[in-house]
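Step one of this worksheet: look at the structure below.
Missing here is one protein chain; the remaining ones are kept as they sit in the complex.
Chain lettering (A and B) follows the sequence in which the chains are written, and residue indices restart at 1 in each chain.
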Amino acid sequence: MKGILCQLTDTQLIDVTHGFPRQNVRASAFWLREVIPHFPPAVHLAVVDPGVGTGRKAIVVRAGGHALVGPDNGLLIPPARALTEGSIEVFRVAVSGDGSGDPATTWPPDPASSTFHGRDVFAPTAGRVHEAGVDSLDTLAGIEHTDSYERVRFPVCQHRDGGLVGEVLAVDGFGNVITNVPGTEIRAHVGGQIEVSGDSVPVRRTYAGVDPNESLVTIGSHGNVELAVNQGRGDDAFGVAVGDSVHLR
Amino acid sequence: MKGILCQLTDTQLIDVTHGFPRQNVRASAFWLREVIPHFPPAVHLAVVDPGVGTGRKAIVVRAGGHALVGPDNGLLIPPARALTEGSIEVFRVAVSGDGSGDPATTWPPDPASSTFHGRDVFAPTAGRVHEAGVDSLDTLAGIEHTDSYERVRFPVCQHRDGGLVGEVLAVDGFGNVITNVPGTEIRAHVGGQIEVSGDSVPVRRTYAGVDPNESLVTIGSHGNVELAVNQGRGDDAFGVAVGDSVHLR
Partner (left out) sequence: MKGILCQLTDTQLIDVTHGFPRQNVRASAFWLREVIPHFPPAVHLAVVDPGVGTGRKAIVVRAGGHALVGPDNGLLIPPARALTEGSIEVFRVAVSGDGSGDPATTWPPDPASSTFHGRDVFAPTAGRVHEAGVDSLDTLAGIEHTDSYERVRFPVCQHRDGGLVGEVLAVDGFGNVITNVPGTEIRAHVGGQIEVSGDSVPVRRTYAGVDPNESLVTIGSHGNVELAVNQGRGDDAFGVAVGDSVHLR
């Protein structure tokens, strides 16, 4: 993918991460939504594509002066929405041909492979969008506006039996467990305790609010409730993984 | 290594991968052969060097306007051959001195260490080749043409007993098992089934041609037969690792 990009543009390539949870569109969309708004306007290429080769088209999403390029599986929509208070624009990229094209020189994309659209479709699109300019991306052949695209939804936490039922959205590299529960729900308890799936756990402003290797609940940099261990792994201590339920009371 | 490069050149550094299988020259040569031809002409630095410190010299391989810098253990030859339909040129880099030289300022390389030639020999060579220019690399002191260099050979799959005996060349980060069997051998069976080491497995154009968590055989983006699981790990499902035999019928 970087080779194709280098053939199409001289701009600096920035590796944001190679560590998204494999094949997990929703958790990756969550991370992108946290990360992309901190960048200045740019072309962002993101590929988490368990459905590669199913005929699903590539999309480009324009929002707030940025362009996001990737698969039409919902991945790009939450970060695009976080880039603007206005509306987002979605464009579909035509893919056609007999697969004989060189990805760096053929346009619209004519994927040589059925399993590596990152190289054959998404990187060529990102390079060309960058060179055309985000404002002019719709002047590229084969790119056209669409209102029909996939969404990904983050689950909303539920109030039930005087408590909250949330879900684990993501686990970061340190093992911190990021839930879908808004931090505002526990803000009043900072300094006190709450019950997490039956166990009483201190609520602290920061990891260091408890001793090393002690569990805590905190509000992460993303604004959501996080289950953590000071200098340890929250996922191990709380025994949860992405998609699991978490009961707070 | 990047520090030395930054001392010698202002050009953009692109991280291609830090994920090659450690110490495995052949699998790394396979990956380089797949990746490097997608780049525009550049200086490529690659170090997979289980024999570091044995006195083996560094080489520079020139092919198709690119230069590849690394150890003389065969690693660079398959990607170099993939860069040109003509011939490749191999140059040997003299290494000498008492080890007191600073790698950024001493030339030819005078390695301070016996165990980190990436820093002391290969990075200084790559930086200087870049600054001299690929066309002029043989004007650098201590670099001379050679016809004596190591090759690495990829095993060829064998027709035997009405079937094919192949070998696992590499496993990618998703667990897809890449064999040495050319995709042309199974192209006629796409949509049908073949036997893999005794089990009947569907042959599909793409991972999504079977249900999630189902095994399949496909032709990868590299053109070789791949053993995979849709949204899962083929290496686990087929129970194979790099170097293992695979029987197709």
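Observations on the structure shown:
Keep this in mind: a contact is a pair of C-beta atoms (placed from the backbone, for glycine too) under 8 Å apart; a residue touches a chain by one contact, two chains touch by 3 or more.
Please read these numbers as outputs of a predicted model, since none were measured by experiment.
Of the listed positions B:Ser113, B:Ser197 or B:Ser215, the one in contact with the omitted chain in the full complex is B:Ser113. Interface residues of chain A facing the missing partner chain: 12, 14-16, 35-40, 42, 173-174, 205-209, 212, 218-221, 226, 230-231.
For chain B, the residues touching the chain absent from view are 2-4, 6-7, 12-13, 15, 22-23, 50-54, 103-104, 112-116, 119-120.
Everything below uses one rule, namely that only the chains that are shown with their structure count from here on.
Centroids of chain A and chain B (each the mean of its C-alpha atoms) stand 31 Å apart.
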